[in-house]
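Before we start, here is the structure in question, set down as structure tokens.
Every protein chain except one is present and positioned as in the full complex.
Letters are used for the chains, namely A and B, taken in the order the chains are written, and counting of residues starts over at 1 for each.
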Amino acid sequence: MYLTLFIVFAGLCLAGAVNLLLQRHPINSALSLIVVMTSLAVLYLLLGAEFLAAAQVIVYAGAIMVLFTFVVMLLNAGREERTLGSRAAKAVGFPAVVVMLALIATVIVKATGLHAATLSDGITSTVDLSRVLFRELLLPFEVTSVLVLVAILGAVALARSTEGERTGGK
Amino acid sequence: MIPLSWYLLLSAVLFCLGVAGFLIKRNLITVFMSIELMLNAVNLSFVTFAHQWHAVKGQIFVFFVMMVAAAEAAVGLAIIIAVFRVRQTLAVDRIDLMKL
Partner (left out) sequence: MTIVEFFLWSLLKVVVVTVVLLMAVAYTVLLERKLVGRIQNRWGPSRVGPFGLLQPLVDGLKNLLKEDVTPTGVYKPLYLLAPILSFACATISIAVVPFGEPNVGPKGLPLFQISNVNIGLLVILGITSIGVYGIALSGWSSNSKYSLLGSLRASAQLISYELALGLSLVGVVILDHSFNLREIVEQQATKGILTWNIFGGFQFVAFFIYLMAAYAETNRAPFDLPECESELTGGYHTEYSAMKFAMFFMAEYANMITVGCVATLMFLGGWTSPFGDFIPPPENIVAHAVFPILWFALKVFCFLFLYVWVRGTLPRFRYDQLMNFGWRYLMPLAILNIVATSLWQAYHPVS
């Protein structure tokens, strides 16, 4: 049961990620990334992180990727063209990526003491999560909120059009 | 029953696909998406290690990564819109001048 679930959703994940690379049109890439993210949410659930699974769907698939598709639709970005730069990137990039993957994979395969995951493993409850988050890690949490505020201001300042400034803006 | 190394391998493969996308793709938005893919891959290994050590903090790390990714997406997409307004293109090869 666990194995089937893992294989199905890991397969979906990989297929989505490969499709992201193969597709020429940004909106198809965005959709395959959404597939990756939602199947990752299921994998989180298999690892017992239920709150993160929900947050993954709500934040990543439901908010961040909506922004991406929104921008793709707004700018009506067409298919990408292949240029000299892309061929060079392929020639150098692919071997480099393969070497990197081989390195990481050997480290993981050689690692000892890794446990196994089963369906009967305990689930981290939201209560435990929030207890650590709001007691031990309160300061980082607050700092992140400042970061988000700064990001909002930055996004508004950047996206504000010059015409908007001329007419007084909003 | 799955050894956790499978999850780590999956995360490594996803990360490398993200890197490959970052190098190959020629569209600014898709390049940005590849970065998101890398972040997601790293998140998966965080969750895996949280499961391995029964530590909640690994999951909270993911939580913070998500918040930073949201902030980053907002600012990054605003930059992309600003760039598109000036250059009328999203191809990274054409956006290679500091000043027009």
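Here, a residue touches a chain if its C-beta (ideal position, glycine included) is under 8 Å from a C-beta of that chain, and two chains touch if they have at least 3 such contacts.
These figures come from a predicted structure and were not determined experimentally.
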Original post:
Which displayed chains make contact with the chain that has been left out?
Top reply: A
**OP:** Touching the absent chain in the whole complex: find that residue among A:Leu22, A:Val109 or A:Ile123.
**Re:** A:Ile123
**OP:** Write down which of A:Cys13, A:Leu43 or A:Val57 is the residue touching the left-out chain.
**Re:** A:Val57
Subject >> Per the touch definition above, residue among A:Val66, A:Ala96 or A:Leu158 touching the missing chain >> reply: A:Val66
**OP:** Spell out the interface residues on chain A facing the chain that's missing from view.
**Re:** 27, 31, 34, 38, 50-51, 53-55, 57-58, 61-63, 66-67, 69-70, 72-74, 123, 125-127
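In the analysis below, only the chains that are shown with their structure count from here on.
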**OP:** Please name which positions on chain B make contact with chain A in the complex.
**Re:** 1-10, 12-21, 23-27, 29-30, 32-34, 36-37, 40, 43-44, 47-48, 50-52, 56-57, 59-60, 62-64, 66-75, 77-82, 84-85, 90-93
Original post:
Which chain A residues qualify as touching chain B in the complex?
Top reply: 2-3, 6, 10, 13-14, 17-18, 20-21, 26, 29-30, 33, 36-37, 40, 43-44, 47-49, 51-52, 55-56, 59-60, 63-64, 67-68, 71-72, 74-75, 77, 80-86, 89-90, 92-94, 96-98, 100-101, 104-105, 108-109, 111, 114-118, 121, 124, 128-129, 132-133, 137, 140, 144, 147-148, 150-152, 154-156, 158-159, 161
